[in-house]
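Take a look at the structure set out below.
Shown here: the complex without one of its protein chains, the others still in place.
This part shows subunit A:
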Amino acid sequence: MFLLIASVLCQVEPVGRWFEAFIKRRNINVSASFQELEDEKELSEESGDEELQLEEFPMLKTLDPKDWKNQDHYAVLGLGNIRYRATQKQIKAAHKSMVLKHHPDKRKAAGEQIGEGDNDYFTCITKAYEILSDPVKRRAFNSIDPTFDNSVPSKSEAKENFFEVFSPVFERNARWSNKKNVPKLGDMNSSFEEVDAFYSFWYNFDSWREFSYLDEEEKEKAECRDERRWIEKQNRAARALRKKEEMNRIRTLVDNAYSCDPRIKKFKEEEKAKKEAEKKAKVEAKRKEQEAKEKQRQAELEAARLAKEKEEEEVRQQALVAKKEKEIQKKAIKKERQKLRTTCKNWNYFSDNEADCVKMMEEVEKLCDRLELASLQCLNEALTSTTREGGKAAVVKQIEEINEQIRREKEEAEARMRQATKSSEKSSTGGGGGSKNWPEDDLQLLIKAVNLFPAGTNSRWEVIANYMNLHSATGIKRTAKDVINKAKSLQKLDPHQKDDINKKAFDKFKKEHGVVPQMDSAAPSERFEGSPLDSSPWTTEEQKLLEQALKTYPVNTPERWEKIAAAVPGRSKKDCMKRYKELVEMVKAKKAAQEQVMNATKVKK
């Protein structure tokens, strides 16, 4: 017997709880009926607890209803073994059976004496059921379950058997997780991702464990709102503290596990090794690069060197070649000369007597020296092709030509010499390039300027020229060059002339100031002006003393000038002051001239 058509695959909508259940069943490969059997099995398990419950009867008797908070509710209901794993069904069933056994009315009927009022332990049973059936209260009770092992293995304990010690602890504590699918500790071969996921889960562990059950005081006991609030506050603080402790406990657990975990160590080492390898590789690569660069550079140098060598070779070759050519040339000339000499000799130098012979020889030597190869060759040819007379004529002609040339050259040289001397004369007597007049005054000025700006001043000659241009009575503009030349020529002049000039200078000076230093019969005036007494020029020593005194007695000293005058013997206060003023003016003039030059150069630039 066969069905005609098999099942077909259909696309369904993934919607609704039946779909989810279907998928779940399919994934764990059970059928619906199997699930039903599973449910039935659960029910049958509960009935097995009945025997246990009978044993607890003596325990129950000891329970005090007023002390219900401290009792173990699970034990009361007979679920002491399965505790938090008990389903609601089981709890209900357990409660029911307890009630049936321990209800006061029933016991009374059986003849037992019941405690008065609330003293009976039956209230404990109802209380236990009340707490365990309410999910919130049950959770609170589960949180402080006395049978839970809160211990955390220390690092030393776990040194040897990491996995054996820590696995059960993590499994125990997985109970508190809010999220389902708590990752397991795994084993030595777990992958990096698994270990990572495990630790990140446990470091961010979200626990529902709370400690409200241990509240010391109850809100109901309060009489007024304030008291209630105060009690709440106390409770909250206590709960927070305990929760913090709990979190710390978990944290310590995970920390201990992390520090002892051999896999973590392994991963870290692997990473380190990798990093080291990378670093090494980098260094290697760098080194190789360097080497490559070096090689390249070397190669380049080599190439350059080779090139240079080649060039030098070439040059040398060329030089050799040139040299060879020269040699050839030389040889050729020598040959010709020799030829000429021999020919002339043979013809006895075209002369008959000794004197002529000698002269002729000289001339022939001259020829040999002066003539070039080509002309020599021509001459030789001519000589060989003609007779003695013809030869003589040719030679004589050449000699004449040569002499002509010599004479011309001499003339040119002389002319040039004359030019040179003329020009040097010109430069020594006047300014270069055009005759500039240098009257006496200007000469004096020049000398003064030269003394004023000693050697070593910046752009000395420009400054001097400027000075000249500034102070010259004549309107002639002088350049530095003129000035230099003139100065040099002056230097060249013989001392006699210098004396003359100096004397002239003095006379000029006298003329200018128009006063002869003579004792004034007039009363010595205190006033500074017009007093010619002190027109004797200052010597260097006096100058030095003055300068020292100026330094010694700075500006604000009282009776400064008296002191200075005292320091300079033979000069009165007035002298000193006058001299000081002159000096200041000179310095100013110098500076002005220098500045002008600087500006001029600046503009030029």
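Note that a contact is a pair of C-beta atoms (placed from the backbone, for glycine too) under 8 Å apart; a residue touches a chain by one contact, two chains touch by 3 or more; residues count from 1.
One rule holds in what follows: contacts and distances are computed from a predicted model.
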item: From "Oidioi.mRNA.OKI2018_I69.chr1.g1828.t1.cds", "Translocase of chloroplast", "Actin-like protein ARP9" or "HSP7E protein", the hidden chain's UniProt protein name; value: "HSP7E protein"
item: Touching the absent chain when the full complex is considered, from A:14, A:456, A:537 or A:569; value: A:14
item: Residues in subunit A touching the chain absent from view; value: 1-20, 22-23, 26, 31-33, 180-181
